[in-house]
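Encoded as structure tokens, here's the structure I'll be asking about.
Only a single protein chain was left out; the remaining protein chains are all shown in position.
In order of appearance the chains are A and B, and numbering begins at 1 in each one.
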Amino acid sequence: MIAYFTNLASLGAIFCILAATLNVAVGYAGIFSVAHAVFFGLGAYAGAQVSLLLIPDALVAMVVAALVAGALSLCLALPALRVRGEYFVAASLGLQMMAVTLFSEAKTLTGGIGGLTGIPRPHILGVEVSTLPVALAALALILLATALLMRGSFGRTLQAIRDGESAAEALGKNVAAAKALAVAFACAGAGVAGALFAMHMQFVNVESFNLDQSVLIMAMVIIGGTGTLWGPLVGAVILLSLPAGLAFMPFIPSTEVGAVQQIIYGLAMTLLMVFRPAGLVGDLSRGKSHA
Amino acid sequence: MLLLQLLLQGLQVGALYALTAAGFALIFGATRIFHFAHGSAFTLAGYTFLFATQAGWPWYLGGLAGVVVATLFGLGIYWFVYRPIQRHEGSFFTVFVAAFGVGIVVQNLIGMFAGRGFASVDTPLSRAVEVLPDVYLAEVFWVAIGLSLLLFLLLTLFLTRHNAGVALRALHQNPDLLRAYGLSSTKLSLLAFAVGSALAAPAAILTAMTSGLNEAIGHQVMLISMAATIVGGVGSLRGAALAGLMLGVAEAVALSFVDTQWAEAVSFLVLFAFIIFRPSGIFGITQAR
Partner (left out) sequence: MSEPLLVCEGLSRSFGGVKAVAGVSLSLTAGMVTALVGPNGAGKTTCFNLITGNLRADAGSALLRGQSIMGLKPHRVARMGVARSFQDLRLFTHMSVRDNVRAATETSAWFWQPGGAAARKAREAAAEEALARTGLTALAEARAIDLAYAERKFLSMARILAARADIWLLDEPASGLDLSSRRRFGELLKEARRQGVAICLIEHNLDVVTELADRIAFLDQGQVLAEGDPQTILRDPKLAAIYFGDREDAA
């Protein structure tokens, strides 16, 4: 039972990192990416390869994963600078679909559909550690960094761009640089989550990095509430405990648990948008149009 | 000859893409709602047809049922989801998330009740015969091409000749004018959703007869429609249809150069390139920003 909860908590911390970092792009910068799982995947593959080939050190793996995901975030920043709104969502969907193909086909790097197996458990300075404390520490650090940045001038710049790009420019804000940095920060965070995920599961394949996963992460942010520090965490915890909760309901056949879970969160997304667009934690007026 | 075969296949797939994309573009052009659940109308129509034929209904009744279900779905999602969101001035992202939620629900309900994996209807139409040496063609090819042309002709006539069609085109450009003429924008939006969703049904039915359906096909259909609308240029129905056709052909022809898995990515590569280099699309009149 303890192992079950430790596992759940580790995954919880990892998904909290994903939701919190996506929130920087969606909630503060108004960059509605549906490709967050791509950078989660890039981090996971990078972290896994570092552990497999180089050294099974959690810190090294996380740093490399963050660098790889952060550098490739340019793929997302490019359309973010060119287009807005539906167009950007479309571009990020396109990126997500292309990435899945790449992940399944670049067999030497990703192991293809079969994925990478036998990833060593995380070590720190040669001592094997369990994922949970590492993941919690990473989450705490990322939350702290997010809170500091978003309450400071950088957060103000992003929100200013979100609310009025031309006015922000007229006040001397370098919109391109700020957007690119926000995207890089969010994607690097997703990379860290990926490295943790790879070391925790000891196995990764493309299934974890597809569109469904991106939508799940987005749903966490939306359901919890965009543009708030705690909303995405609440969303992540709720959506992750859903399958666990459903497993205890005897009247749902076990083969359908996955489908029922998806239906519930699909419904939750739709109903929330209709009745409470700011999410559970968010303040209501935020949900109004400012895209 | 392989190339010709692939080209013909591409035309058939592309004709169906064009129909679905035209529906999506019609809805977007008239209501400015980026209808991300358009794929669900397609899926529902296809499976309705599937169930009807399995239940022994004749094909035309099954087809009719498919059209009716798709239309009802379009009307329902506008009335119960989009309209309330628009009333409290929800941003496009609110619309997107809500629509995506609907897509997930539809996909999983179908997965639960119809089973997962590919299902198709076998009809005499879908049996391929050799028309040229090494080139196989099923009659469904001609049906797909003919039906697309016919429906497109009807749609064009409706939009240019019929009062409601003309009003539909004016809906986005000048809502105030419509109000002055006593036309309700809600009613016209409903019309757009009805017509747009109905257009997805024939494509779904033909897909059920050829390559088959699975519960997740809505995703792909939605992405293709969206890609075609953007590549064709938002605001241009003809552009969307043409781009849909092109994407179908491009995917098929890509098969002769790369593996199957890569062929699917071709559409998205095209979409991505367009968004970065020419966001207004081929026939675009409005710039994206």
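In the analysis below, a contact is a pair of C-beta atoms (placed from the backbone, for glycine too) under 8 Å apart; a residue touches a chain by one contact, two chains touch by 3 or more.
Everything quoted here is computed from the prediction, not taken from an experiment.
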What are the shown chains that the omitted chain is in contact with?
A
Which listed residue (A:Q49, A:Q159 or A:T228) would be found touching the missing chain in the intact complex?
A:Q159
Where the complex has a chain not shown, which of A:L109, A:L136 or A:A178 is the residue touching it?
A:A178
Absent-chain interface as seen on chain A, which is shown
149, 152-154, 156-157, 159-160, 162-164, 166-175, 177-178, 181, 285-286, 290
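By our rule, only the chains that are shown with their structure count from here on.
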Geometric centre distance via CA averages, chain B-chain A, whole Å
30
Touch list for chain A against partner chain B, complex
26, 32, 78-79, 82-91, 93-95, 97-98, 101-102, 104-105, 211, 215, 218-219, 222, 256, 259-260, 262-263, 265-271, 273-274, 277, 287-291
Quick check: in the complex, which residue numbers of chain B touch chain A?
34, 80-81, 84-85, 88-105, 107-109, 111-112, 219, 223, 226-227, 230, 259, 261-262, 264-265, 268-269, 271-272, 275-276, 279, 288-289
